[in-house]
Every structure is written in structure tokens, then in C-alpha cells.
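Only one protein chain is missing from this complex, and each of the others stays in its spot.
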Amino acid sequence: MTTSAPARWTAALPVRLDRRYLPVLGTFVVLALMLVVGGTRYDNFLTPAVVSNLFINNAHLVVLAVGMTFVILTGGIDLSVGAVLALSTVVTAALLQAGWPVPVVLPLAVGVGTVIGLAHGLMIHYFQVQPFVATLAGMFFARGLCFLIAPESIAIGDPAFVGLASWVQIAGQWRMTSSVLIALIVLGLAFLVLHLTRFGRTVYAIGGGEQSALLMGLPVARTKVLAYVVSGTCAGLGGLLFAMYSRSGYSLTGVAMELDAIAAVVIGGTLLTGGTGFVLGSVLGVLVLGLIQTIITFEGTLSSWWTRIVIGVLLLVFVLLQRALSLRRT
Amino acid sequence: MTQQTPPPVVEMTGVTVEFPPVTALDGVDLHLRPGEIHALMGENGAGKSTLIKALTGVYSPTAGTILVDGAEHRFSGPADARAHGISTVYQEVNLCENLTVAENIMLGAEPRVLGGLNWRAMRRQAAAHLRRMGLDIDPASSLGSHSLAVQQLVAICRATVGDCKVLILDEPTSSLDADEVAHLFAVMRSLRDEGVAILFVSHFLDQVYEVSDRMTVLRNGGLVGEFVTADLPAAELVQHMIGRSMDVLEAAEEAAERAERPAGATPLLQVVGLGRKGSVQPFDLDLYEGEVVGLAGLLGSGRTELARLLTGADRADVGQARVSGRPTRLRNPRVAMGHGIAYTSEDRKGEGVVDGLTVRENIVLALQAERGWMRPLPRRQVDELVAGYIERLGIRPADPEALLRNLSGGNQQKVLLARWLATAPRLLVLDEPTRGIDVGAKAEIQKLVAELAADGMSVVFISAELEEVLRISHRIAVLRDRRKVAEIDGDGASMDRVVDLIAGGGAA
Amino acid sequence: ASDAGSGTGGGGGGGADDGVITLGFSQVGAESGWRAANTKSIQDTLTADNGFDLKFSDAQQKQENQIQAIRSYITQGVDVIAFSPVVETGWDAVLQEAKDAGIPVILTDRAVDSEDESLYESFIGSDFVKEGQMAGEWVVDQYDGEGYKVVELQGTTGAAPAIDRKEGFESAIEGSDLEIIDSQTGNFTRAEGKTVMEGFLNKHDDIDLVYAHNDDMGLGAIEAIEAAGMTPGEDIKIVTVDAVKDGMQALVDGKINYIVECNPLLGPDLAEIAKKVVAGEEVEKRIVVEDQAFDQEAAKEALPTREY
Partner (left out) sequence: MRDVLRHHLFWPVAALVALLVANTVARPGFLAVTVRDGHLFGAPVDILRTTAPLLLVALGMTLVIATRGIDLSVGAVVAVSGAVALSHLASAPDPAAPGTVLTAIGLALALCLVLGVWNGFLVSVLGIQPIIATLILMTAGRGVAMLITGGMITTVNSAPFKVLGSGFWLGLPTAAVLAFGVFAVVAYVVRRTALGMLLEATGINPAASRLSGVRSRTLTWTVYAASGLFAGLAGLLISADTMAADANNAGLFIELDAILAVVIGGTALSGGKFNLSGTLVGALVIATLERTVTVLGISPLVTPLFMALVVIAVTLLQSPRMRERLTAVRRRPTTGAQRPAARPDPTEVTAG
């Protein structure tokens, strides 16, 4: 495709820095730059607390982005993750409120996402509904279920759950919640799955060309469906993490969060056309978005509209820098 | 036959495949025996690829039975077929450019460690497979960084991984040069001797005669018959394939001999020291009106790259170009087109066909792009133009509204040729224009090139088939290791001389 | 960044020594004109002249942004944190952090649903249920006995003001012969208010009264009613909540019949409470802003001095 033409030439270049890593590297460099600029501009910016908070505040988004990476790598998209996350928080809160025990509620909440993801996968693969539409319908569906279960926000008071959620480890200034731990585990698992299993490589193959993957005799159907199951499950898990984070379930949570997840994945260097990208890049993308938000808060004088404009501008600067860095070697 | 023939491993009877309203295959039989190389022959669009896809479950036939080892099978797809020991290399390269060479070869039969992929073993095994095919490339490099020919070889490597009892190769040699073909044949023969049944499609008659034991001939979706190769003279085979006598072909081949070169005026395109880092070393080349210049060289010698620089497909870092004596910079294909320079890429699938558009739209695309969107070609003119090329090049089905993706490979190639001819270029750069084209059509195309040159067009002709290049070129530029090493006159060139130059005899 | 080490601990007292109160405010967003007025009131009051150093952040209607902002204020070591919660629930953890860090918290506009009241110092804002009730009571008072058919334009499904205003109104008209024949969300916006009202008018011939959860939807409904060739305020009566300037103008023009106020000007109250809290004085746990209600007469008087 489009990438093949320039790729022809670089293969012969003496410097052997694999082009595929450039976007991720770009993201990383710019992220570091942002930290440095933030650190010199604001007091208390480069503290362990801020960095810890960056992870704590974005654990759920990390999980969403990881799931989204699978789907985008196959060349698809999942618009439902924000709504599924909300559904998962609502299910968690409602069931806990009804007195169900935590060990039952947790798998149920995640399972809700799995089931919706499965439905997406089946619709997309077997009925050839376009991913955008199938998951958009899924988004409405999940949101609708939220309202049916509970339009109002429900607080979670279950001591077991709260205990799980508030587990904070302090090593000096470094703090961590179990959410961050879970998110990192998910990330690690995703990395292993994508790079060390046939399923993972098939995900990439499908993104490189579904027809080709099919003719290569790879299990396209199963893999594609599974990618949506992974994304759905991650959304369910993300909901759980968000419920731990906010200790409540609310049907309007996560509106447009799918955009954050998609943006994170794309900023992390993954191509929306599928087949190229790394899950670690997606996490860097999440951190970039989180950092932009942190900078906005530290700036402290922005009115609502300037907030949006500045977010847009930072995003732009970021994308341009990353683009420049990853184009350097062509 | 006196010898005891083993029972067929694949037996297809009465297989019919329809794409309403087209009947692509109509009651075709195929018997494939272990330990044989079986050629599947037919013109472009005869139904060869469709038969293969019907066998491997890509298409499901509307009628007929498929027996594998005596048991009836309907595969659900290539994966299923492969699981039953049938591996296939389909006509277009169907691999994933974004993955590494090693993955493309090994995925599906990958070595594992602790339940995960064992990358090192995978690379090692892939390298072994590559070596057997005579390829020395880094298995960890990404497939997209290699030329089409290499990709084709990688695809063949993939098919031979694991134990297969049936190997199907749909036009594997169309983009390979003699060396690679020899390697491939060696591999094929050794597999045959191990008892593998090989189904082989090619439009090169000499290759078919060289390697195959038996053949099945198709015409227009129907079965003509099954023959023992040694018993069927080439002339008869061609007659079976095209349904006409060989004479027609010979007449065409006569006509394709290069015409007298007109006396040299100023060159139409003159390049001096044109080059690009990582692509081709700076070279000089003059192209005159009415002249066919052939490019000869081994796989990866840089013919394609040179052509791309001439046509603005890639931008040169150094050097000058003059069109009719006036300096110009061939910045992009559009600029080149403005000077009357046209380029057909060798990568039909990636850079040629716009598969979601119709035959008509594909043919007028370049002409229309040149005119700009605001001046649409009048419908009448388009219809005439398209009908003309369909007729002239024998494009089948002869339906201007057919989606290009539904055409057979050879017919797609003809459409692309028509696209460029329609722009009436002054310089036409043809990169492997006869790739995947049947004997009849190939002769037609060669004839066409000769005629165009006689009418004053300048043509650059690239082909993996050296004879073809020799026959129609007035002049031949020889490339080696991405460097133009010689330029010889077409009249004085003998096959041996060119081969010598290509091989380079050690000294650069 | 040297004193960051003690950031979570003693930041609270430090800043106030110089007489300037550093206040971190996390706003819901800028989703409506009402909110903009609310923001403006806060920004205009908590100025340097008044002894404040305001750190303001807009959460864009996302709870996660708000939690993050509050955490950030804690690490920055502000003197007081104030915020309008996006949602009622889910604040215990972060408020506990603020409490541990010794930073007092003041809530504005919307309350939080927390069992531990010690997590915040005070709540300043309106009572949405009461607003709905006031609207309902007026309607009952005026039209009971005439069998009025009411359609309701709800706010965003699931949002606290929408739920409470609906509940308040319903409880107030209970027992009267008023009947809510249809209720649909207009998402608090004018455009959707208009579209939904058009739908209602397509569907019902006998609508007598529109109850809209905010002025904007009511103003949208006016457009729809006029477009259908009827006179808003007469053929179909309109009751809304908020009392922003455009709404008041419509009320004066007779297109709206009654508006219950929801006062966005919380700045002065917030400033006062913040000063008291920093000075260590006791403050009331719940300060409900007195919301007025306007009929057409009252509106005529109030309109000229209306700030927002």
C-alpha cells in the first residue's frame, strides 16, 4: 500500500533503525520533552506525586487503549468502549448495592464487556457490518442499558470493594493503586499476546491485508472476532477500574472516552488502517493525553474555552513533532 | 501408459463455479497424482485461478465433487485446505507486507517455546527455507521492503513449509528471472520426487515443457482435456488453448520483430547522471522517438528503480533530464505525464489496478486525470475508446462495467496497458507488461509495442524474459547491482553476450 | 520543586500566611449559559484584589478530569479547594486525600452523596428538587381543575438536575388533575428542545402546558410553538427553571408564564465561606441559595438589572 513505496528504499540504508519503531520513539521523545518543559515552567510538576497521579488517573484509559490497539491493528475501530465502561461501572455499583459479593460482581462486570465485544465481533465478521457502525450501535446499546439499570449515579460503599480500590502503596512519594497494577499487568499481557502468540501476529496480518491473511490460511474469522472480544473485555475491565477510581457507577460516565482511547492509540504511532503499531505506543499516547490535562490544571488560569483551545494546540504540536521525528529518516 | 499409475490425490469432477451472470468454470475435471508436476494451462480468463480457488475452498462450486485421497471434501477455506495438506500460492502475492519475511513464511507452522512464538527458531527456519529457494535476505526485514519478485519467492517458501502432499502454484514464475526459475524448478522436482503432487500454472510454454509431466487444458471455463506433456507438441497445445491454429500467433510474432529505427534526431528524453540514494547509481540514457529500449538485468538489478526515476514515480536526488532538448525536473508522475511520459508499474495489485472501479473507469483514469476533473471525457468518446481497447487487447469479459477486481490477472494487466495507451504518450515505460499474460496476448502486446514504435513512440521495455527483450529492442541497457553497466545495440546483441554482461563476470 | 516532599502534608496552612488565599476551583465545564455565568461570577469575585489567588480548571464534564484536578490541587498545596461535582457520587477517596492533606473543601452548585460529612466543609448551591416543586406548585395553583395536559422537556438523561427537577415537579402536582402526557429529553439545549417540542406538537393536539427543565429548552419550545402557528404563553403555557436573561425576556414578552430561578452567582458566597474556612471559623454545612421565582410582573422589575 502507501507505505510500501518509501519502504523500498530504506531497506538498503546503512543505518538499521527499524522504521517501525520511529513513531513510538517520536512519541516517547516528545513526551519527555513535555515533561521537561512542564518541569521548568511549573513548580511541583516533576514530583513523584504528579507522575504517580498520571498513572493513577489514567489506569482505566490505559486498559481501554490496550484493547483498542488490538481492534485498530486489525484495521477496525471500537466506538463502544466509553459506553461499555459506563455500563460496567453501573453493573458493578448496582450489584454491589444489591448486596452481591465482590468475587461474583467483578467477573460479571468484566463479562458484560466480553459479551458485547463478542456481539460486535460476530456482527462485523459474519454479517460484514462495518466496525464503525456495529460498535456505534453497541455504544447506543450499552448506554441504553445503563439508563435502564440506573439513570442516577450509585455510590459504592461495599467495604470489600473499597478496600480493593483504595489499596495504596507508598514508597516515598511513589504511590500506586491496585488499578495501576492491573493496568500494567494488562499491558504486559497484551504485549506478550501481540508479539509472542499466533493470535497476536494474526492480528497484525489481518491489518496488513485481510484478504491476504485469509489466503495465507490464517484463522481470520476467529482472530477478528477475538480482537473485539479483547476490546470489549478491556472496556469491561476499564469500567471496573473506573468504578474503583471513582467508587461509583454512573450511566453518563465515559462520554466520548472512546475518542480519548482512539487518540491515544493513534498518537502512540498506530496506523488506523491497521497492521502497524505497538501496544506500548498506545500507553505512551495515554500518558501524553494525561500530561496535557495535567499541564492544563497546572496552568490554572485558563478559562473553559482556552482549555479546549490549548488542548487542541498541544495535540497539534505533539502530532507535528512526532510526525517530523518519524519522517526524519526517509 | 505402461507404468502403474498411483491413484489421484485430488480428483475434481464436473466442477462448476458461477459468478452470475458469468460461468467461470463449467464442469471441469482435474486429476492430480502424487509425485507428478501437473500443468494447468489456458488463456487469460480461462478459469485456472478459479479452479484452484474452488479446490481450496475460497469459492464454493455450485456443482461437482472434489475428492481428496478418495474422500469427498469441501474445504471451508485455505486454512482448512492447508490442514489437509494442500498448500497454495495464489496468483497475486498474498502476503502481509507489514510483517517480517520470517513471519510471512512461518506463521501457521511457527516454532514455539513455552507456548509462545520462538522468534529465533522462526528466523532460523525461515532463513533455511529462503536459502533453499536461493534467496539471501534477512528474515527479520519487513516483507514490504522487498521487490515483488522476492515477495513471490517468499510466498513459495511459505507454501513449502510443513508437510504438504499437494502444492499449488498459480503463476509463480511470472515475475522471476531465469536463475530464480531454475531454483524453483529444482525445488519443485525434489518435492515431486518426495511424492508431492504439484499443480503448476504458467504462461511460459518452455517452462511448462521443461518441468511438467502432465497437463490439463482449459478454454473459456470448459475442459479441453488432459494430456501427457511429452505427447503433446507445443503447436497443438496452443491450438487447444486458444482454439485457433498456431499460425495466427506466428504472424503476430513476425510482426513483433523490431522495425527499422528511424534516423536519430534529438533524443525525446535525455537524462544525464540521474540517480537516487539507495536506489540506482547515477546513469545516462537517451531515448529516441520510434525506438524501443530494453532494460536487462537480474532480479533486483535496479531496472524498476531506473524506470521509476525516468517517469517521476520517484524523485531523483541528482542529475538532469531534458525532454526534447529542454531541461526539466521530473518531480512527480503528473509532470512526467505532462511531457508525454507514461509508466506502467510492475506491481499490478499495489500500484496498478483500482480494483473497486470498473474496466471503463480504469481505462480512462489516466487520460481523465490528465484532462483534469472539470473536463470529463464525453461519454460517447469514452465508450468508443474503451470498446476499442477491449477489442484490440482481447480483454475478457468484454464488459466495460465489470469491476476490475473480478477480472482474471492477465486481463487486469491488459486493462492497465489500455489505461496508458489511451493517454497517447510519447514515451511509454513498460515494467513487466507481459507478466501473467497468455501466449496469444503476449504476442499481441509485443506486436503492439513494435507498431507503436513504428508510429514514432519511444518505448522502454522491461521484462524478466530476456528473449522478449532481445526480440523487440533496438537498444538494450544492461543493469547490474543498481548500476547501468552497458548499452548495446539490439541488432548486434546475442543472447550470450547479454547474459555475460548481466552476470558481469566478477568485475564490476 | 524542592518542597514537594511535604506537598501533601502542610501545604494548607502555608499559603494563607501572606494573606492571599490560594483557591483551586474545578468547574464542571462550560456546557450552558448558566454555567458560564456561574464561572464568571466566581472568576470575578475571587480576584487578587479580594485577596484570592484563583486556580481554575474546566473538567469538560468529566469526573476523571475533576478528580485529577483536585489531586493536582492537593499536590500543588492550595489553601482551599472548591468544586462543582460533575456527579454526586464517587468523591470519598479524593476528598479523603484532601482531608489528610489538611486542605478544606467547599462544594458549589451540586452536592455530593457521601456518608462522611466531614470530608467537606460546606455546600453552597440550590436545591433542584425544590425548584421542580416550586414550578409544580405554581402550576397547580394556577391551573388545577382545568384538566391541563402537560408535556415535559427533560434535561440530560441521568443528570442530577434533570432527575431532581422531574421528581420535584411530579411530587408537587400529585393529587391535582394535571396530567403529564409526555416527557422526553431535550438535553438542556435549545435546538433539541425545539425538535422535541415539534414532535410533541405532531403527536398531540391538546397540549396545554410545557414544563422545561431549563430556559433554553423552553425557548426552543417557543420557536416550535410559533412555527406551528400557535401563541406560546397563551395557547400553550410554558414554565421553566433557571431565569437566565433570554428566559426573563421571554417571560416579560409573555411567551413564558413562569420561571423558577436557579441562581448561578455563587462567587460572593464562595469567597465569604472560603475566607471563614481558612480563618478556621465554623461554617454551615449546607447553604442553600434562596431561589426566587418570577411571574411576568416580577420579571419586568428584575429584568433591567439582570446580570446574566
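Read from first to last, the chains carry the letters A, B and C; within each, the first residue is number 1.
By definition in this document, a contact is a pair of C-beta atoms (placed from the backbone, for glycine too) under 8 Å apart; a residue touches a chain by one contact, two chains touch by 3 or more.
Since the structure is predicted, the reported quantities are computational estimates derived from the model, not experimental observations.
K.L.:
With touch as defined up top, name the shown chains that contact the chain not shown.
P.N.:
Contacts of the omitted chain with visible chains: A, B, C.
K.L.:
Among B:D206, B:D355, B:E384 or B:D491, which residue is in touch with the absent chain?
P.N.:
The single option touching the absent chain is B:D355.
K.L.:
So that we can see where the missing chain sits, which residues of chain B does it touch?
P.N.:
On the side of chain B, residues 17-20, 53, 57-62, 76-77, 313, 332-334, 337, 343, 345, 350-357, 361, 365-366, 368-377, 403, 405, 419 touch the unshown chain.
K.L.:
If the missing chain were put back, which residues of chain C would it touch?
P.N.:
29-33, 35-37, 39-40, 154, 157, 182-185, 187-192, 194-196, 198-200, 202-203, 216, 219-220, 223, 227-229, 246, 308
K.L.:
Spell out, residue by residue, where the missing chain touches chain A.
P.N.:
With respect to the unshown chain, the touching residues of chain A are 1-2, 4-5, 123, 126-130, 132-134, 136-141, 143-145, 147-148, 151, 210-211, 214, 220-221, 259, 262-263, 266-267, 271-273, 303-313, 315-316, 319-320, 323.
Everything below uses one rule, namely that only the chains that are shown with their structure count from here on.
K.L.:
Ranking chain pairs by contacts, what comes out on top?
P.N.:
A-C
K.L.:
Average the C-alpha coordinates of each chain, average all protein C-alpha coordinates together, and give the chain whose average is closest to the overall one.
P.N.:
Centre-most chain by C-alpha means: A.
K.L.:
Which integer distance in Å separates the CA centroid of chain A from that of chain B?
P.N.:
The computed centroid separation for chain A versus chain B comes out at 43 Å.
K.L.:
I'd like to verify one number: the distance from the centre of chain B to the centre of chain C, where each centre is the average of its C-alpha atoms, in whole angstrom.
P.N.:
About 71 Å separates the centre of chain B from that of chain C.
K.L.:
Rounded to the nearest whole Å, what is the centre-to-centre distance of chain A and chain C, using the mean of the C-alpha atoms as each centre?
P.N.:
Each chain reduced to its C-alpha mean, chain A and chain C end up 33 Å apart.
K.L.:
In chain B, what residues contact two or more other chains?
P.N.:
Residue numbers touching two or more other chains: none in chain B.
K.L.:
Considering chain C alone, which of its residues make contact with at least two other chains?
P.N.:
In chain C, no residue touches at least two other chains, as defined above.
K.L.:
Considering only the defined contacts, which chain C positions touch chain A in the complex?
P.N.:
Per the touch definition, chain C meets chain A at residues 1, 4-5, 7-8, 24, 27, 29-30, 36, 39, 43, 54-58, 60-65, 67-69, 71-73, 75-77, 87-90, 92-93, 113-115, 156-160, 163.
K.L.:
Along chain B, where are the residues that touch chain A in the complex?
P.N.:
The touching residues are 58, 77-79, 81-82, 87-88, 90, 94-99, 103-104, 107-108, 110, 115-117, 141-142, 144-147, 158, 276-279, 314, 350-351.
K.L.:
What residues on chain A touch chain C, complex-wise?
P.N.:
Result: residues 39, 43-47, 49-50, 53, 56-57, 60, 146-147, 151-157, 162, 165-166, 173, 242, 245-253, 255, 290, 293-294, 296-298, 300-305, 307-308 of chain A touch chain C.
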